[in-house]
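Below you'll find the structure I mean.
A protein chain is absent from this complex, but the other protein chains hold their places.
Let's turn to subunit A:
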Amino acid sequence: MPAVSKGDGMRGLAVFISDIRNCKSKEAEIKRINKELANIRSKFKGDKALDGYSKKKYVCKLLFIFLLGHDIDFGHMEAVNLLSSNKYTEKQIGYLFISVLVNSNSELIRLINNAIKNDLSSRNPTFMCLALHCIANVGSREMAEAFAGEIPRILVAGDTMDSVKQSAALCLLRLYKTCPDLVLMGEWTSRVVHLLNDQHMGVVTAAISLITCLSQKNPDEFKTCVSLAVSRLSRIVSSASTDLQDYTYYFVPAPWLSCKLLRLLQCYPPPEDGAVKGRLVECLETILNKAQEPPKSKKVQHSNAKNAILFEAIALIIHYDSEPNLLVRACNQLGQFLQHRETNLRYLALESMCTLASSEFSHEAVKTHIETVINALKTERDVSVRQRAADLLYAMCDRSNAKQIVAEMLSYLETADYSIREEMVLKVAILAEKYAVDYSWYVDTILNLIRIAGDYVSEEVWYRVIQIVINRDDVQGYAAKTVFEALQAPACHENMVKVGGYILGEFGNLIAGDPRSSPLVQFNLLHSKFHLCSVPTRALLLSAYIKFINLFPETKSTIQEVLRCDSQIRNSDVELQQRAVEYLKLSSIASTDVLATVLEEMPPFPERESSILAKLKKKKGPGAVSVELEDGKREGGELNGGGERGDTPAMSASNASTPSPSADLLGLRPAPAVGSAPPSVGSLLVDVFSEGPAAASAGVNDDGFLSGRDLEQPPETSDALLAEGPGDSDSAPPPAASEEPAPPLPEAEDLLNKFVCKNNGVLFENQLLQIGIKSEYRQNLGRMYLFYGNKTSVQFVSFSTAVSCPGELPTQLNLQTKTVEPLIEGGAQVQQVVNIECLTDFIDAPLLNIKFRYGGALQNITLKLPVTINKFFQPTEMVSQEFFQRWKQLSQPQQEAQKIFKSGHGIDTEVVKAKLLGLGTALLENVDPNPENFVCAGVIQTKGQQVGCLLRLEPNAQAQMYRLTLRSSKDTVSKRICDLLSEQF
């Protein structure tokens, strides 16, 4: 018998619905609806009291009208009246109306609450469920205030019916989500956790959602759920397909619940208890094994359910990231799915592999699937799947395969869907920059990017290529040549013209020796594009022209001719006109020396987070940030494990601040408002020249003449740039609290030593606070992320941190931070970024002072920030002969530092190797005649100079002693590194 018999409905409602369906036009439908609304309104307002049935019928009609997308602004009162009825049908419709048309009218809420209260205490399970549903659906604060105390009691009471328990669990969850402050679990915690053991699987299903949410917020209080969840999971996984009766879905026992249990476990680290962990590993193995068994049914539902569990199990394995064996099995399993005929499985496999790629155990295993993934990118019919394939390629990219992956992504771009092009462009740009070994490849890649998908290349991308070319003089000539060639194309994208204009303006001289790209040829090429470009690009080109006059005096007359023509000097656009006028004047009256100073080559840009990465994050939302962080984690892993030294210009930052593109990208302030800065300067000077020409135009006063005074100090350019560098206003330390910072903790030095050979980890932990660190260094620059975690459930107030440099450190190290939020909620974490620039070698470590109030008491902690000189090592590979030759060159006594010391933890070759790599040097094999010895080489990069360093470590296994010898061109460096390293063994 069908559970709903047709035909016993309300006739009036059916007729109304049929009428609506028969309406031939939208207008007719609206007319019919308005007629009905008027009818219902009059019925509700009428004198005659309506019986329950009529009210129900009209409320149903309103619901139907609402579903069609029409506003319903009345009927609420009638619905509330229905709630109070003791007829199930009326009550149910009343609740339905309230649930669908949530209204926060407080007057009404009070009435509704009243009805709910009655139903909750009615002991009629159906009524109780209706009431609980209503609370869960509306979930307003008023409701939480009224019922948050009552519902936990219903949930754990022994005599509550199962179906009511289920509803109570989810109702409580909803209230907890809206008003966590009102739902106090305290005394109920243990009984709620034990719902995982409930006999009724439905109760467990509902309760697990509640427990998962509570565990995420209060992991410690709920951690007993881990062992219960493992044993429940184990019982399900090992049960035969018939054991669980109705909860078996297409021969799979309780798939939904299994997934949820596996999700719950993902809230916690691997169980510490060996027995529990063993049982869990067994479960995971069983799940992986089952995937290989022949299916019990051909139905897609069977494989769906089975794989749902499998994917969650894999997610848990990835989350633990500690069982290499399981990780590799998971990766193989996903590899099989990559070629599965079910699109859904291919999609999910690509998605899971993305996270797997960030684990150091499985990164290599993931890489073996590169061909399949590339194939997916090329051949999948479904754009969702292709997008996942692109994501995975991005995640699996490292130095070894970057060229292949970037090439594939570029070729895919030519046919990619419009919806994902912009993101693809950003990803290609990031990978190209991150893994650029030779920068000519980088320049080629970006220019290709502009050629293939110019429309999707955002400002950030072309700004970035210019920044990099400016900052690396080894690639400037190549860039000029390549961009010159690219501009030869009859139709080239405007972005290409911009890059071309800028680069030729700066470095055109590098290719001017070739008659095929002589100054005039270059100029004519650029100018041939001029008329097709938009105003900002033309403005940029004008600036390139004036730079040409400086670079190539022979082009002066030609360019002056161009500037002088009416279409420039009388251009209706005020910005173009002004540039033409001023440049013309500048070129005709300024001496060569003045010109050379004003139009000097742009100084290097301060290194900062790649703006492209910030853009990608902004585009992708918080989700992508985590990918980047994981990415960072992997990079960090490589560093610690001793892989290549992080040559990652695109450092991943998660607090990407994205101010206006001009400010962020160029590191330039808006043009200084001196003299007659044109009114439009803000909007139009958002090109890469903003500083150069602005400085020039600033020199032109109201009369249109250059005043000598202005020209005496024209190199505004470089001044302004430096001003933006370390130590500018927004990096001022946070306002000092009234209390003096505490002296460094006694263990601060030890904590510092822990980080000499690693970049990531927990710096400090006490009962209240945990401070984690992630850091990356590149040449003389570094970036450190500090994570302050509140371990308590109470908020920290007046939280402030200050980084300071004691003694002469300020002249050696430049540190920049931003202030952190003064409030850390219980269980929350805030992060702070410290940008580090090494000016010259140093010994002392910067200090980090943290102050906050916890329950009124001031906490004042000072630590040493683990920034040590070895962080700025660049590894140097060399052969034996070269090594000893240099070793001899550094033979002056003060260049050497030596220590003989006892091994702290026994001598383990692998550990020693890892530490030496962690130090940042290159570990040189086959150099020392004695294979027991370790020799390393590296160069310390500071702003001022580079200090070459050679290291020799001779272990004596018998005596458990080491002899460590350091030689470098600077005595202080030898000594410091010797001191640091000797503490490590």
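Methods note: a residue touches a chain if its C-beta (ideal position, glycine included) is under 8 Å from a C-beta of that chain, and two chains touch if they have at least 3 such contacts; residues count from 1.
Basically, contacts and distances are computed from a predicted model.
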Quick one: the chain not pictured, UniProt calls it what, "AP-3 complex subunit delta", "2-oxoisovalerate dehydrogenase subunit beta, mitochondrial", "AP complex subunit sigma" or "Auxin-responsive protein"?
"AP complex subunit sigma"
Of A:44, A:64, A:787 or A:884, the residue in touch with the unshown chain:
A:64
Across A:81, A:286 or A:304, the one contacting the chain not displayed is A:304
Given the contact definition stated above, which residue among A:92, A:812, A:942 or A:969 touches the chain not shown here?
A:92
Touching residues on subunit A - with respect to the absent chain
2-6, 8-17, 21, 51-54, 57, 60, 63-64, 66-69, 71, 87-89, 92-93, 96, 99-100, 102, 126, 132-133, 136-137, 139, 163, 166-167, 170-171, 173-174, 201-202, 205-206, 209, 212, 246-247, 249, 255-257, 259, 263, 301, 304-305, 307-308, 311-312, 343-344, 346-348, 381-382, 384-385, 387, 620-623
